[in-house]
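Structure below; questions to follow.
Note that one protein chain of the assembly has been removed; the remaining protein chains are unaltered in position.
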Amino acid sequence: MPDAQRFALVATFAKNVPQNAALGIRVVSVAAGGCLFELPYADFLVGNPDSGVIHGGAITTLLDGVSGSAVFAAVEKLQPIATLDLRIDYMRPAEPHRAVIAHAVCYHMSKNVAFTRAVAYHHRPDDPIANAVGTFMLGTKSGRST
Amino acid sequence: MPDAQRFALVATFAKNVPQNAALGIRVVSVAAGGCLFELPYADFLVGNPDSGVIHGGAITTLLDGVSGSAVFAAVEKLQPIATLDLRIDYMRPAEPHRAVIAHAVCYHMSKNVAFTRAVAYHHRPDDPIANAVGTFMLGTKSGRST
Amino acid sequence: MPDAQRFALVATFAKNVPQNAALGIRVVSVAAGGCLFELPYADFLVGNPDSGVIHGGAITTLLDGVSGSAVFAAVEKLQPIATLDLRIDYMRPAEPHRAVIAHAVCYHMSKNVAFTRAVAYHHRPDDPIANAVGTFMLGTKSGRST
Partner (left out) sequence: MPDAQRFALVATFAKNVPQNAALGIRVVSVAAGGCLFELPYADFLVGNPDSGVIHGGAITTLLDGVSGSAVFAAVEKLQPIATLDLRIDYMRPAEPHRAVIAHAVCYHMSKNVAFTRAVAYHHRPDDPIANAVGTFMLGTKSGRST
């Protein structure tokens, strides 16, 4: 399958994942160099009505989704992958009324395992809201089904 | 605030978090000894139509939500908490047509930091689908807003 | 190879790992149900002369070592394993002049991946100094060589 076709399939799949669709996550781009998702600010995402800050779980969902897509974008042919583990570090709360961007790359792939890195931010990746690292099994049914 | 009242508030809050509500997550119990959430099986959660297996991100959302609630259930008075980090390990995919249960405890609390442990499973915690460990700052605005 | 013979081999191997030997780590037991290592208190381990508290890296080394041995103790036949990742959470400093005990189990094994959990403590595992979770690839050269 040509890359462009695979990227389009990954984007369509990601859009239709229930967690992504429910939060209004937009798939901005899927490419060999990584994936970019956007979470537009919305009142229904707010966890703390006093501060207007969105619930942190929305950032988790965003980073989880974009990391899995980065693996699909990096494998040469579409195959089942399974998340082995995911770790998310939170630097600071997202700011009210601003979209959150998340970028993920699959930065290393061994025979069976893919490694991802992702960052969530408002404007610049070097001023992060949160970082994530993850590992995924390729072509296997171990771990979770992504 | 009496414990029972705080537990009821935590349960109400958790039910209304957008990610939880969107996936149909049920708050089964909130108590000093931990929290129990349930994710009923539903067709719209399925990530892989061939296998009927729900999308792994739903497990992430479930474990993330129940872990934060476990901290709120463990603190003596309600206060802002912020997730510092969360790690999730996936042992195996959830099985089709079965609810996923998640149990979380806040197993240690130092002056500023709470530590959680959570497990997702179908029937028995010792046959896990996934495990999570997390750390949360108490009474601070560092990290993410939960 | 009979279990008892494999356990003895694992114990001998662990004792001779340079990091373990250098810190004076004792291999107390290796068994199917898990491994128990001990780090006796020693002046040369102290990181902070004012408090007499041992350097935290010694706890890392202890938990890392006991986790890998737990996988070797759990596999049916000796084979190369490779650490995929390891996460350590620290609850509190070790207390001066007390040995640190570490217990690890391999609590789940899928076809290719083993999952471990370990705890470091003075007297009781439910009053931990630190917890660790890890994943290991079986029979492969991915990841680090353990």
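A, B and C label the chains in the order they appear, each numbered from 1.
Quick note on the criterion: a residue touches a chain if its C-beta (ideal position, glycine included) is under 8 Å from a C-beta of that chain, and two chains touch if they have at least 3 such contacts.
On a predicted model such as this, the values are computed, not experimentally measured, just so you know.
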Which of the chains on display does the removed chain touch in the whole complex? A, B, C
If I consider the whole complex, including the chain that's not displayed, which of C:73, C:106 or C:130 touches that chain? C:130
Could you tell which one of B:35, B:84 or B:100 touches the chain left off the display? B:84
Hidden partner sits against chain B at residues 84-85, 87, 110-113, 135, 137, 140, 142-143
Tell me which stretches of chain A touch the chain missing from the display. 87, 89, 91-92, 108, 110, 115, 117, 128, 131, 133, 135
Over the whole complex, note the residues of chain C touching the chain we left out. 17-20, 22-23, 44-45, 47-48, 51, 53-61, 64-65, 68, 80, 82-94, 129-130, 141-146
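Here is the rule we use: only the chains that are shown with their structure count from here on.
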Taking each chain's centre as its mean C-alpha position, how far apart are chain B and chain C in Å? 28
Please compute the C-alpha centroid of chain A, do the same for chain B, then give the distance between them in whole Å. 19
Can you pull out the residues of chain A that are in contact with at least two other chains? 84-85, 87, 142-143
